[in-house]
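Of the protein chains in this complex, all but one are displayed in their positions.
Naming follows writing order (A, B and C), and every chain is counted from residue 1.
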Amino acid sequence: MPEATGVIGELVEANHILFDQGVVDGFGHVSVRHPHAEDRFLLARSVAPAMATADDIVEFDLDGNAIDGHGRTLYLERFIHSEIYRARPDVGAVVHSHSPAVVPFSVVSARPLRAVWHLGGVLGEGCPIFEIRSVAGAATDLLIRNAALGAALARSLGAESVVLMRGHGCTVVGSTLRQAVFNAVYTEISAVLQSEAMRLGTITYLTPEEAAAALACNAAQIDRSWELWRTRARRRLQPQA
Amino acid sequence: MPEATGVIGELVEANHILFDQGVVDGFGHVSVRHPHAEDRFLLARSVAPAMATADDIVEFDLDGNAIDGHGRTLYLERFIHSEIYRARPDVGAVVHSHSPAVVPFSVVSARPLRAVWHLGGVLGEGCPIFEIRSVAGAATDLLIRNAALGAALARSLGAESVVLMRGHGCTVVGSTLRQAVFNAVYTEISAVLQSEAMRLGTITYLTPEEAAAALACNAAQIDRSWELWRTRARRRLQPQA
Amino acid sequence: MPEATGVIGELVEANHILFDQGVVDGFGHVSVRHPHAEDRFLLARSVAPAMATADDIVEFDLDGNAIDGHGRTLYLERFIHSEIYRARPDVGAVVHSHSPAVVPFSVVSARPLRAVWHLGGVLGEGCPIFEIRSVAGAATDLLIRNAALGAALARSLGAESVVLMRGHGCTVVGSTLRQAVFNAVYTEISAVLQSEAMRLGTITYLTPEEAAAALACNAAQIDRSWELWRTRARRRLQPQA
Partner (left out) sequence: MPEATGVIGELVEANHILFDQGVVDGFGHVSVRHPHAEDRFLLARSVAPAMATADDIVEFDLDGNAIDGHGRTLYLERFIHSEIYRARPDVGAVVHSHSPAVVPFSVVSARPLRAVWHLGGVLGEGCPIFEIRSVAGAATDLLIRNAALGAALARSLGAESVVLMRGHGCTVVGSTLRQAVFNAVYTEISAVLQSEAMRLGTITYLTPEEAAAALACNAAQIDRSWELWRTRARRRLQPQA
């Protein structure tokens, strides 16, 4: 994959940033669509994101098959990525996580996660919740273990950027890798703020027009956060002298 | 700007402290009125505060025009600063942030943020909330993008030190740079404490006289916190050996 | 104990990980059944887990007697470990802690801690709570100071993996050391998530079948977290250069 060198480096950074920003822990994963092949994507082997290096990045096709797996263990849930890339040509990157402030919203369907401030514009009028029981019954381990479940999740996501997964976490997309990471970080922060605001009283949410305008504005500001997050992650994850 | 060297160094420190104390993240900004020109102020170019250096500081006039921008990208919301300096001759520094514990109070108008303890004396009997819809309709991206919006925000601030911005964050002022930073840090902490106390039961708030006396007392104690915060920020932001 | 070298090294790591992940502070302890003697177990002398080294590990019999104590001070509550190993041949390791998000559930019996997400599968349909007053009256210091109290706690644990201890903390077991640590870490995280979700509204908990399936799935993923946690603990606990 010589042509993918730059994107691999950025994908490794994305792994580290998502850990450092508290979106992923030992679990969760982030992928990017191959820059030169729309039907391929790049994703780490089964490894904690904070530990990922360039050597851990594997190329996949849209059936979730590893092109260059070399026998390495793969994420069980790679079908989250493959099926969203298949269903959504506009998507350039996918983050799956157990984002800690988001999980509670995934199990309380009466309280949609929605845009409460401008940096949560991506949440719009409320995120869909994927209920795996609706498609696979009430005895699964909740994981997206195959293409059929991945496709069902992608349908639940629809044209949105964030889908919650009941009792599990969420999946967040973006047109670029940096945008997907940005959306994932601010989905987590927004969930904290909304929980807190709900306890204070009745919330004035963003109007759909405000959320859309804020989302467009945020898209132009992503690099400023990326520079900061990259620097912080390097400092906190690099081995000490 | 040779005459402004000392203040530039302190402004860089203020940027780093506000990040280290959790008031700003990739976004937010802090300015100081020019020490030798009442109609000028100093503010970083568009950069994450934790990353700001002396070379990033730009001089502005009260119309929000950069004097020495040299083509650098500027904060979209510099009009927060310019219009508050215009309206409030007593203000020497301005902090704009998305202070995480404050945002929830900005979207629940029934629960004013007010002085619950002596270090929150600056909040007095309750902070005003700037509702951008009142002046620009319900389809903005919530940013203070021009002088008219800045002037409207300054009117909402009035003679107070803290104004909340609905679905966005807050703006905090002080007579000096250190005081503005102190006010911003303790506005964030006070919001945490008030949220928590509200959940316990009915709060005994400070009387207006207590808040005013505490505010006067705090003003004489700022350097003690500044020394601590500067040391902590240097330790945590400097590159590792 | 030359034959136990490997397990001692891992037990020291477990001590450090449990501190670094916020499960234990100055108090709490973790033990492992002796790999070559079913009626023996390994546990540190009375020391804060973060400070434990291989030299601090002591071998005990199932009456809680130190085999090689050499006069060192022992944990008062070593009977938690001895009596659970006696009662539960399937248990290979035991963690006792004052896990901060779990303690509140220990004092509110109306709100069982149970599986709210897949990584909390170990909590099943709700954890038992050990009420020491039931066996020792209402004037104890709440500690498991002798074999009789340890046996009573083991009865309360029954065939489960987690037992809460009223006004005290919890005890978590696993078939291996890594699994016990994994269960302890995710019991703490799950308590945070359940508390938060309860405040949002009515929760859709995992079904018993979902919890069991998730638990089985998690068991195969433990090493991924262990590698991460070990790396983080080493970085944060090792002396600085």
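Throughout what follows, contacts are C-beta pairs under 8 Å (C-beta built on N, C-alpha and C of every residue); 3 or more make two chains touch, one makes a residue touch a chain.
Remember, predicted model here, so these are calculated numbers, not experimental data.
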item	value
Which displayed chains the hidden chain touches across the whole complex	B, C
Candidate in contact with the missing chain, chosen from B:50, B:214 or B:233	B:214
For subunit B, residues in touch with the removed chain	116-119, 121, 189, 192-193, 196-197, 199-207, 209-210, 213-214, 216-217, 221, 224-225, 227-229, 231-232, 235, 238, 240-241
Absent-chain interface as seen on subunit C, which is shown	25-27, 46-48, 50-51, 76, 98, 100-101, 103-111, 138-143, 166-169, 195, 198-199, 239-241
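Going forward, only the chains that are shown with their structure count from here on.
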item	value
Chain whose Cα centroid lies nearest the overall Cα centroid	A
Most remote chain, CA-based centroid, reference being subunit C	B
When subunit A is superposed on subunit B by its C-alpha atoms, the rotation angle in degrees, nearest 5	90
Separation of mean Cα positions, subunit C and subunit B [Å, integer]	45
Computed distance of Cα centres, subunit C from subunit A, in Å	32
Touching two or more other chains - residues of subunit B	241
